[in-house]
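The complex appears here without one of its protein chains, the remainder shown in place.
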Amino acid sequence: MPKVRVTRRLHFAAAHRLCNAAFDDAQNRAVFGACSNPNGHGHNYQLEVTVEGEVDPTTGFVLDVKRLRDLVSDLVIQDLDHANLNVDVGWLDGVNPTAENVAVRIWHRIDGHLEGARLVSVRLWETERNLVEYRGE
Amino acid sequence: MPKVRVTRRLHFAAAHRLCNAAFDDAQNRAVFGACSNPNGHGHNYQLEVTVEGEVDPTTGFVLDVKRLRDLVSDLVIQDLDHANLNVDVGWLDGVNPTAENVAVRIWHRIDGHLEGARLVSVRLWETERNLVEYRGE
Amino acid sequence: MPKVRVTRRLHFAAAHRLCNAAFDDAQNRAVFGACSNPNGHGHNYQLEVTVEGEVDPTTGFVLDVKRLRDLVSDLVIQDLDHANLNVDVGWLDGVNPTAENVAVRIWHRIDGHLEGARLVSVRLWETERNLVEYRGE
Amino acid sequence: MPKVRVTRRLHFAAAHRLCNAAFDDAQNRAVFGACSNPNGHGHNYQLEVTVEGEVDPTTGFVLDVKRLRDLVSDLVIQDLDHANLNVDVGWLDGVNPTAENVAVRIWHRIDGHLEGARLVSVRLWETERNLVEYRGE
Amino acid sequence: MPKVRVTRRLHFAAAHRLCNAAFDDAQNRAVFGACSNPNGHGHNYQLEVTVEGEVDPTTGFVLDVKRLRDLVSDLVIQDLDHANLNVDVGWLDGVNPTAENVAVRIWHRIDGHLEGARLVSVRLWETERNLVEYRGE
Partner (left out) sequence: MPKVRVTRRLHFAAAHRLCNAAFDDAQNRAVFGACSNPNGHGHNYQLEVTVEGEVDPTTGFVLDVKRLRDLVSDLVIQDLDHANLNVDVGWLDGVNPTAENVAVRIWHRIDGHLEGARLVSVRLWETERNLVEYRGE
């Protein structure tokens, strides 16, 4: 059967502040600029999760995209939406919530839970102009 | 000369938390739901400012859209971008930062500073699906 | 209190066929072209519902946009999503499901059910390039 | 019958240079900045034309949006697409091709040719962030 | 010469119903949910076709994107636009019209007809949030 990639786009609204806990305020300001404002800022994040697999001849699906949506909602969106990424999310503990770090953690959060489909890519848009992608490498 | 409306779209990333200071936590949770999470959340706000005026026969402009951009950037975006709307912005003091309240305050922040063009509309997108508009009424 | 307009964007996927039951096939083809193909076609419709009201000083809302979303979902989207507009929707009976006719029927479906907010506009995008708006006139 | 507004979105790609023929180069540079670069620049313009009328009970249309598309294509897009707005378009002669001036000329180009529908608005996006609207006033 | 990828985005509006002809109604409802509503629903599909090849030093093109548009229009869009994917399209016969299956059939419909350019990817957006990609594997 042909191998097809299926992508679901989801979104969440969250606050964050970029900082390295080992830095003092002046260092954080120097490295992260306005992104390190002490009271935080926020984004409407867009998340694209891509899986790959053979098309099931019975259903015509790789993985029902509604099922993919529900899996990612339960494992990721439910925790991140309307949250503060620095303090509210257990599986982001100890990480500076840059888009890079959040994308890598999302990958590990969902990998192995996709009902046989292979996780290919986690893409995270922080704004309409800024995108990171992690592919498990 | 014909009267034309000119709109500039700008954006800012900010954190906020919805709450009424006169409510206790349970009341805030009941009224505002996840939007009142104590540590806040955030958005990529899109702001559209519309002015109206006669076309200047010398320039062909109502108000140079780059000038409109700079005016709104200086008066609004500089204060709101990468800020926490509950605590960082003097001209939002004392207001629950719903999209409605922020739009009304933005109107009053820029009205009278638009070099002769008449302010017609302030539109604020909190997400791709939620929009408020204030027209000075 | 200031009067603000609040808009919620929702979407639904539906099939339809344009035809006038009083026409024969040749007439329908002449008037509606490919839109009258007997087996139908479909769209991802985008619906924008706008209400207006004074900002409640207690909440900072005109009408909580999540409440607006739920009202329109229950009254409109639940019936139209994944439906065939020609045959599946009781409140579209007897109407050729052009965007104009559907928008007018959506207006009457929700008007009076918006908890005190005044309905201002129903905008319906049939494609990214085709839009109709009904304002109750 | 209810009155509905119908909008068609079209686009064209064109070059232009902003300048006032009565100015010398230094004046044009002072007023128009990079927009007056002598060799021009260009845009993917998005044009939204809105008409209003009663819904025809026979068709369910105000004006078939495909007919609206064809009318605007023939009268406007055919002349502007892949053209230089300063030199290639007879009905823009003598006008500095700002978005404001182009929108006003488009209005007069199509008004009266819309088969009974009333022209309500011409909206012209020069970029994703800059919009002008002319409503015939 | 450098190898470049060229993508053309096209769209079509179509109806479909998801079902397995070997299933009874209850099974189809269990597997496909609302997507198996007997009277169908529909979408504005966005199709992205990507080809790769060396840049021709005479033209600066891999394959003129207008030519790519015309080829895909003739081979694919003409058949799918304003059609019902379950019954109107010969080259979809015998296939449950999931996005996965439609994308694979589109690939085979155009592969070998692209005037020397190598087909790299067929991407099909069923909604703004659901995407499948077939790369010939």
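Going in written order, the chains are labelled A, B, C, D and E, and every chain counts its residues from 1.
Going forward, a residue touches a chain if its C-beta (ideal position, glycine included) is under 8 Å from a C-beta of that chain, and two chains touch if they have at least 3 such contacts.
Predicted model only: the values in this text are computed from it and were never measured.
Judged over the whole assembly, touch between the missing chain and the shown ones holds for A, D, E.
Across D:25, D:70, D:88 or D:115, the residue that sits in touch with the chain not pictured is D:88. The residue touching the chain not shown here, chosen from D:20, D:37 or D:73, is D:37. Contact with the undisplayed chain is limited, among A:33, A:57 or A:116, to A:33. Even with one chain removed from view, chain A keeps its contact list with that chain: residues 18, 20, 31-33, 95-101, 103-104, 126, 128-135, 137.
Residues of chain D in contact with the chain left out of this view: 11, 13-16, 34-35, 37, 39-44, 81-84, 86-88, 127-128.
The chain not displayed touches chain E at residues 2-10, 50, 55, 58-62, 65-66, 69.
To be clear about the criterion, only the chains that are shown with their structure count from here on.
The chains that touch both chain A and chain E are none; no such chain exists.
A count of contacting C-beta pairs for A-B and for B-D identifies A-B as the more extensively joined pair.
When chain centres are taken as C-alpha averages, the shortest distance to the whole-protein C-alpha average belongs to C.
Chain centres were defined as the mean of their Cα atoms; on that basis the chain farthest from chain A turns out to be D.
Here the spacing of chain B and chain D, counted between their Cα centres, is 28 Å. Chain geometry summary: the mean Cα position of chain A and that of chain C are 33 Å apart.
In chain C, the residues touching two or more other chains are 128.
Contacting chain pairs in the structure are A-B, A-E, B-C, B-D, C-D, C-E.
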